[in-house]
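Yeah, one chain of the complex is gone here, protein chain that is, but the others are all in their spots.
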Amino acid sequence: MDQRVRDHIAESFAAQSMMATLGAELSRIEKGQVEITAPILPGSRQQQGFGHAGLTFAIGDSAAGYSALSVLSTGCDVLTAEMKINLLAPAKGDVLRATGRVIKPGRRLIVVSAEVHALEAGHETLIALLQGTMVPLGA
Amino acid sequence: MDQRVRDHIAESFAAQSMMATLGAELSRIEKGQVEITAPILPGSRQQQGFGHAGLTFAIGDSAAGYSALSVLSTGCDVLTAEMKINLLAPAKGDVLRATGRVIKPGRRLIVVSAEVHALEAGHETLIALLQGTMVPLGA
Amino acid sequence: MDQRVRDHIAESFAAQSMMATLGAELSRIEKGQVEITAPILPGSRQQQGFGHAGLTFAIGDSAAGYSALSVLSTGCDVLTAEMKINLLAPAKGDVLRATGRVIKPGRRLIVVSAEVHALEAGHETLIALLQGTMVPLGA
Partner (left out) sequence: MDQRVRDHIAESFAAQSMMATLGAELSRIEKGQVEITAPILPGSRQQQGFGHAGLTFAIGDSAAGYSALSVLSTGCDVLTAEMKINLLAPAKGDVLRATGRVIKPGRRLIVVSAEVHALEAGHETLIALLQGTMVPLGA
């Protein structure tokens, strides 16, 4: 994979202040697949003390978006047109890991998905599944 | 509307640390309709400086969830089973306002929607539409 | 509303053999809003004898698509990129009526919604809500 694309993704990620607020990190970049990891910070919780759906969505959507960016050339950007999330289990644990994937690249639209797992004491649970559409913005 | 339900929603909202992190406030509670308002904080942005989709989703999903809670009795809670968001315009402005509504109440599932508007200098723009399903958790 | 756009929609509808199979009719065309009506035919049912979700989806998606086409010029076509349907009640009755609406027009994407009602003995019930994205195809 082209190092410039990798750098482009890392720079875009660093420019998303929300990712810093959530303590999220880019943990893996491959062509068509990007992984984002985030702790469940004290400030990222819902009313029962689990990770907030907004955290799960934010890293799932971003991982999916960067998987789309990973198949484009470096001058491009992507916007989320729409995203559907099914929440499968509470976001309970130490860390959440979102893995975004390109399902179908395209000039006008890129269909993506993401899985989010909660990691706790060496155990991982699938907590959310996302499916959506990214719009590539030209160089 | 029963003041106890109103208090129950306010307490649940206060227990969501993510809402404080995002600077969000409960701005209106009616039976079947709840409004949440949040500034686009410096720490809530995406790579182009607009509000992050995670912010839009977090307040839209929460407003929708509390609209569901507003039609239940005080001992209940709700969980998001799934949520679909269509992003219509960049989250550009001073403040976002999410308005959640109950579409179809039910014992097992409550279908909800939410609109998110961006407010800027007295002007408001519809930036997102959410449609999803809440699961009521019994008293 | 331009009669040529109206004719264009009627011709496109007539070319969809699935609509004839389902007994569906274009019952109203306005700029940004199109209505399709279909009986629950003996051949359009699910295992309990109600209308099949495929019928509800087919007319809801088509009504939404034609609402998008109604805001475009006559040489255009549209394709569904994605559609989410929440089923609220069984498709029980004599006739289903789908009302599609444009939520946000755009050059690249048109966000649409549709409601489907079941009509029975003068009574109507909202049975489904759709939210999705149409891609306009140029003249």
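For reference, chains read A, B and C in written order, and residue numbers begin at 1 within each chain.
Basically, a residue touches a chain if its C-beta (ideal position, glycine included) is under 8 Å from a C-beta of that chain, and two chains touch if they have at least 3 such contacts.
What you see is a predicted model, and the numbers here were worked out from it, not measured in a lab.
Only one residue from B:H52, B:K84, B:R101 or B:H117 touches the chain missing from this view: B:K84. Which of C:V5, C:I29, C:A58 or C:V71 touches the hidden chain is settled by the complete complex: it is C:A58.
Within the whole complex, the absent chain has one touching residue among C:V5, C:I29, C:A68 or C:A81, and that is C:A81.
Annotation for subunit A: contacts to the undisplayed chain at residues 84, 86, 88-89, 103-104, 111, 113, 126, 129, 131-133.
Hidden from this view is one chain, which touches subunit C at 12-13, 15-18, 20-22, 42-48, 52-55, 57-59, 61-62, 77, 79-87. One chain of the complex is left out; on subunit B, the residues touching it are 81-82, 84, 108-109, 132-133, 135.
The criterion applied here is as follows: only the chains that are shown with their structure count from here on.
If each chain is drawn as a node and touching chains are joined, the picture has every node linked to every other. Ranking every chain by how far its Cα centroid lies from the centroid of subunit C, the top place goes to A.
Taking the mean of all protein C-alpha atoms as the reference point, the chain centroid lying nearest to it belongs to B. We define each chain's centre as the mean of its Cα atoms; on that basis subunit A and subunit C are separated by 33 Å.
Measuring from the averaged C-alpha position of subunit A to that of subunit B gives a distance of 21 Å. In subunit C, the residues that reach two or more other chains under the touch definition are 84, 132-133.
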